[in-house]
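For this depiction, one protein chain was excluded, whereas all remaining protein chains were kept in their positions.
Right after this comes chain A.
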Amino acid sequence: MFSRALRVPRAAAPSLRAARAARAPTVAAFRSVTTDAASASLEKGVPEEDDKPFQVNLSDESFETYELDPPPYTLDVTKKELKQMYYDMVVTRQMEMAADRLYKEKKIRGFCHLSTGQEAVATGIEHALNKEDDVITAYRCHGYALMRGATVRSIIGELLGRREGIAYGKGGSMHMFSKGFYGGNGIVGAQVPVGAGLAFAHKYTGRKQATVILYGDGASNQGQVFEAFNMAKLWNLPALFGCENNKYGMGTAAARSSALTDYYKRGQYIPGLKVNGMDVLAVKAAVQYGKQWTTNDNGPLVLEYVTYRYGGHSMSDPGTTYRTREEIQRMRSTNDPIAGLKTKMLDWSVVTEEELKSIDKEARKHVNDEVAAAEAMAVPDTTPQILYEDIYVKGTEPQFIRGRTPDENFYFN
């Protein structure tokens, strides 16, 4: 019995998935959230003005709910906002690609987790929040840091270990913080109860703010996630737990590590909302709704963002040993969040091809300039002030440290 439970998925899963996919359009009762990034539609025309709101309809497969009424399937947007969302996602991707390049050039060292493919989640969340709300996430954090207001240069500078990096270059990839953003956490699941504490502070001080707490499908099996759920519900905290389900916890498929892969139902006594995490509009609609819900003192929600990472778990993982190249290719070519929004913006005449090209160009130039600035940053000085700050009580530092100058370190002939 035991071995069967462990063995079944690999052989059976693809055919099951294929069967699901084949059945989905025809069988109305069996409906899962779509990962189509271009599933929204428009009823009326788009206004001329850049900041005049208009309504878009989200696909009726954008959400699934658990003990919760679904959010409205319409979303008010402006042309300006759509363009900003598009720009944000392009900048995030360009930045991740730059990090990828710098890592392969051995300029970035250490452990580095990229979010290529998952841009719609960070972008959609940010567009539903204001700067007084809080976000906390795990180690796949570059996009969130950027969305929360960090500059590309401070993020790349951090990856390079430079003083102008957002955490003084001390932490690198997994550890970045900015206003309203509490990291950037290296330990799987550890950020979830911390997020409950952030939410409590908002409630305690009477601020009508939400805390968005993110973790992966792998982390969702950590005990402390459930401990945080319980506290959040018990004390009715304004917490929007959110599982970024990219289908693989490191190298293990969700179904092989989770007894229940409906992560939005994992809160049991907390209502859940599953959302198409490849569609930035659906993410925004869900989080906007969630924020309203939770700041109205309805307690926490457990969201599940259905998304996909194109790259490996980290830079040392090619990402192709536990999934097929075809699967990655299919997601890239048919469900890409950036391509999806691009299609819609063109279809709706929000932008012309020309305008879109200039946004692309601007985003690329911005990232290139910022990365060049980060690369030009000096390696930090090896002075005691820098080596011992924030850890030693002043006056108790080691008196002498070797290795700062070549003669100390190498004893020349």
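We adopt the following convention: a contact is a pair of C-beta atoms (placed from the backbone, for glycine too) under 8 Å apart; a residue touches a chain by one contact, two chains touch by 3 or more; residues count from 1.
Convention: contacts and distances are computed from a predicted model.
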Omitted chain (choose from "SKP1-like protein", "NAD(P)H-quinone oxidoreductase chain 4, chloroplastic", "3-methyl-2-oxobutanoate dehydrogenase (2-methylpropanoyl-transferring)" or "Protein BRICK 1") - UniProt protein name: "3-methyl-2-oxobutanoate dehydrogenase (2-methylpropanoyl-transferring)"
Option from A:T205, A:S333, A:Q385 or A:N413 whose C-beta touches the chain left out: A:N413
Selected residue (touches chain absent from view) among A:G117, A:G195 or A:G249: A:G249
Which residue of A:G117, A:G161 or A:G195 touches the chain not shown here: A:G161
Interface with the undisplayed chain - residues on chain A: 2-3, 6-7, 109-111, 161, 169-172, 174-175, 186-189, 218-219, 221-224, 249-252, 256-258, 316, 321-322, 379-380, 382, 387-388, 391-392, 398, 401-404, 406, 408-413
